[in-house]
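Heads up, the thing below is written out as structure tokens.
A single protein chain has been omitted from the complex, and every remaining protein chain is retained in its original position.
Then we have subunit A:
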């Protein structure tokens, strides 16, 4: 009960802080509109260009040859630049060097499996960094497999004349890629939401600074409630404040700007909640580690734009090669953004879970740091 009291009044106080509230709500809404409109051209499918892939055929029988032919269709070559490799390792090496996006691999026994009605798959191997390109590639392969299976099934039951119809397949393909690429509005809807949640660390910072070190803190510490009740209450209150703000931004951008948040909003809210926890913990930790409150605020205001930039939050960064590509993972924004993008656009739920779990890990880390540092300072 005491904790609920603290949670409730923490939220009330946060929401009465009009200036911060305005900033938290108005800033992303404006930024999404401005960036989403101004940088629109960067996102039209025309600029996607071709993606480089490697092709390895370990099967060599007729079914795999038919895929090879498919890759050489003119329409496909507009989307994929294919180079043939001789071994799996060679393909992986190319991925690691950033020369290609993916390796398309037809494993041994592909044709045989197909003939026997067993599972026959074409592997799409990519690096851990999943981008839009990999989505496109997967879609192309998928469209072939779906189509090819029909052809194959037909052939097996003896239907003639069911040849591969490139026209048909490509139309399908184009539709699916378009649906799977965020428009600039969609893109900034996500990056700006993540950015503002990161700025939300300020709520964590102020809540804790005031109650733990400020004058009110002395009063609170002299009441019979324990420090951890206060800490939990404060944290939950701040998290819920941020979470509500995130919900409002999601709904606003969804219905006013038409931002694509996917078809399962519960999952989106789950990610929002995760991020709210992380930024609250981040703010609290900074507060405990900083010599003064002002210092901690400055750190947040300095570090969030850097994180956002690194994550491509203001503008998608061009392909920067291996080192900088990895450096993006230093930005919590990037991880947050990846959680959203992987869920909405890549249908890669397991990746999303991975990013979300990673953020929970980080949250835990910040909170543990905060608590242990806080203990030391209190003594």
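Assume a residue touches a chain if its C-beta (ideal position, glycine included) is under 8 Å from a C-beta of that chain, and two chains touch if they have at least 3 such contacts; residues count from 1.
Operating definition for what follows: contacts and distances are computed from a predicted model.
The complex appears with one chain absent; UniProt names that chain "ABC-2 type transport system ATP-binding protein" among the candidates "Electron transfer flavoprotein subunit beta", "Sarcosine oxidase subunit delta", "Acyl-CoA dehydrogenase family protein" or "ABC-2 type transport system ATP-binding protein". Checked against the full complex, the candidates A:61, A:221, A:254 or A:293 give a single residue touching the omitted chain, namely A:221.
Not every partner is drawn; the one left out touches subunit A at residues 1-2, 5, 9, 12-13, 16-17, 215-216, 218-225, 379.
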